[in-house]
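Take a look at the following structure, please.
All protein chains of the complex are present and in place, except for one that has been dropped.
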Amino acid sequence: MSAAGLQQLQEMLKIRRFEEQCIALARADKLPGHYHVYIGQEATAVAACAALAPEDFIFSTWRNHGHLLARGASPVKMLAEILGRSGGYASGKSGTLHLSAGELGVPSTSALVGGSLPLATGAALACKRSGKGIAVAFFGDAALEEGAFYESMIIAQVWQVPILFICENNSIPPKERKRGQYTSSTLPAERLGDVPQALQVPSEAVDGTDVAAMNECFARLTAEVRGGGGPRFVEVCCSRWPGNIMTWPELPGGEWQIDWAFGGKPDHEGMATWLESDPLQRYLKKLVAAGTLDRAQVEAMDAAVLKEIAGAAKLALESPFPPASDAYRHVFAAQEARL
Amino acid sequence: MKITFAEGLAKAVYESLAADPRVVLIGSSFMGLNMTARKLMEPAVRDYSDRMLVTPVSELALAGAGIGAAMCGQRPVVDLGTGSFIYQAFAQVANEAANIHYMSGGQSSAPVTFYCLAGMRGMGAAQHSQRTQAMLGQVPGLQVLTPGGADDAYQLLKWCLLKSQNPTVFICHSLLFTETSEIAADEPMLPVGQARIRRQGTDLSIIASSITVPRAMAAAEILDKKHGVAAEVVDLRSIVPLDRETILKSVAKTGRVVIADECHKSFGVAAEIAATIAEEGFSYLTAPLIRVVVADVPIPFSQPLEEELTVSPDKIVAAALKVLGN
Partner (left out) sequence: MTDLISFYEQLWQIRLFEGHVQRLAASGEVPGFPHLSTGQEAVAVGVCANLSDGDTLFSGHRAHGHTLAMGSDPYATFCEVIGRQDGQCQGRGGSMHLVDVSTGMLGATGVVAGNISLAAGAAWAAQVKNEMSGAGKIAVVFFGDGATGSGLFHETLNLAGLWKLPLLFVCENNGMAEFTGREEHSDVAKVSAFAAPYGIPAETIDGNDVLKVDAAAQAAIAAMRKGAGPYLLECMTYRMAGHYVGDAQHYRSKEEMAKMKEKDPIERLRLHLLGKGRTAEELDAIALKAKTAMTAAVERARKSPLPDPATVMDYVYSADFPGRQENAQWN
């Protein structure tokens, strides 16, 4: 447990610091376009990817940095792509919205709400046919409002393909919503899982702030899916990080401080409250309480992560923009023109 | 051997299933409402039913599943049925499939074929008579194939299923099912992206695709026998890639053009060909070109109204005579 636990903590920390780096780059006017950060949801990606094998496929959304990092993507190539540079995974063609890493089983990322669900179902079909691997689809609560979600559930169930649908529900409860915020979905369903359940896809919910619960849940569900049990749906109940409430990411209280896990409090009331649901902080406190690591070790771990991210940012900023002629490349894949 | 268009389709499907285990059929009607033609699919159903997936009425997800499976090593063909239904799947076809190779910077490809029966089939009314090729031609990253003869029905579909590395919309027309061609056993296929000269001529070029190919051929016959006009008929075979070179070569030879296409006049396939000729072949023209196309009207149900709009051999002949009269 200890080594794996530390590994997971480190991965979560890496995602957190990577995302903070993105915000910093955006503030320095270096990050073009709209972007989304995974702060507050790191545990989900880390726990899920821990249950995956190299031959598995992942489909994510515009909020994909966490999934890619947890899958083992290179921070340099990710940042370069996010900055639109030629050293990025797609040589600047995708940016953050469609970040993909073919060799890691992340072939393409849709930024349409629900857009990846049919693709993921198809990937699962491919897995079934080839006898190797499973597909995992990460998506948010809003995807359940799209017809594509519903149709994907139906065909996944009828074809009994090996797919795990992971819904990260980070919506703001209806009573707390205000104008100008990033839109949150509303479904009349009491529990999101009621919809897939009605379509005969077994569904459950798990606490997105509890790493141990998610480790157990994902290990179990991926095993069932891998064993030919057909599709599964899990709603991960997340608490939306205050910096993700408005349409553009913010850093209420500033970057996350180790001190906040050791008695300190951020100078922002909303953040102070939210930290009780922060999966990273909760896990850290749990490991510290169990004696797995102490504050000095946390600080050392953080320092190493920060150094890696800073290094990645530097290399990404140095990566040149792609030449204009690149715009015409990769419209079509090379192919023979004859039978 | 002589085959019909429908036989060509069935042969392509069967041979592809036999040749490559990655070929999988998501939906497998292919022949639409033509009960006779459906029988041609029986051998495939008999021998490869495990590779034919049953499908609910969920075009969006089925199209997406085809794309996803293609990205992950399969070679699916998604039968969307009546061409109009590609609109149900439009988000996946136009906004996912077409973009995947590009937005991944070349990492991923989606060799999926979307098969549909589009066109004015006769009393299909507004929702079952759509011709979607112009709209799809506007989506970079999609191949749009429009076979106009049995030979291409067979060869192009087989190529899509076995060789294509890019997402393709394969547009068939149910009124072409009885068209016939001679195919030789080992005849090499005309490369994709090359138009086919169906009839050589010196007086006039008729550019056609899909259903307008046999109608242009009928018109050419009338022009020859009744008016002593030697018309050249160019069968595009594909909208994307569009063989501009062959079009311009023909125009250079004849100096006069009629473009016959079943899409609507405004913003249609014929419009793109006309623009190409205006930009690159202006000096070849000895008269203004004429488009014989469908008016900008939803397709009505009643027969005389539909006939009014149909791109018929007679309309092509009339346009040809007008072009030659100038």
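Lettered A and B in written order, each chain numbered from 1.
Note that contacts are C-beta pairs under 8 Å (C-beta built on N, C-alpha and C of every residue); 3 or more make two chains touch, one makes a residue touch a chain.
As the structure is a computational prediction, the values presented were derived from the model and not from experiment.
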Exercise. Give me the visible chains that the unshown chain touches, in label order.
Key: A, B
Quiz item: Considering the whole complex, which of B:Asp47, B:Glu182, B:Glu279 or B:Glu308 touches the chain not shown?
Solution: B:Glu308
Quiz item: Any idea which of A:Leu6, A:Ala24, A:Leu112 or A:Leu199 touches the chain not displayed?
Solution: A:Leu199
Self-check item: Options A:Leu112, A:Val158, A:Ala272 or A:Leu293, residue touching the unrepresented chain
Solution: A:Val158
Exercise. Can you list, in ascending order, the subunit A residues touching the missing chain?
Key: 145-151, 154, 157-158, 186-190, 194-195, 197-200
Quiz item: So that we can see where the missing chain sits, which residues of subunit B does it touch?
Solution: 33, 35, 54-58, 60-61, 84-85, 88, 122-128, 265-266, 295-298, 300-305, 307-309
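Just so we're on the same page, only the chains that are shown with their structure count from here on.
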Quiz item: Mind pulling up the subunit A residues that touch subunit B in the complex?
Solution: 57, 59, 88-94, 98, 100-102, 107-108, 110, 112, 115, 117-127, 129-130, 135, 147-148, 151-152, 154-155, 158-159, 329-339
Quiz prompt | Complex contacts: residues of subunit B adjacent to subunit A | solution = 22, 24, 53-56, 58, 60-74, 76, 91-92, 95-96, 99-111, 140-141, 143, 155, 158-159, 162-166, 188-189, 191-194
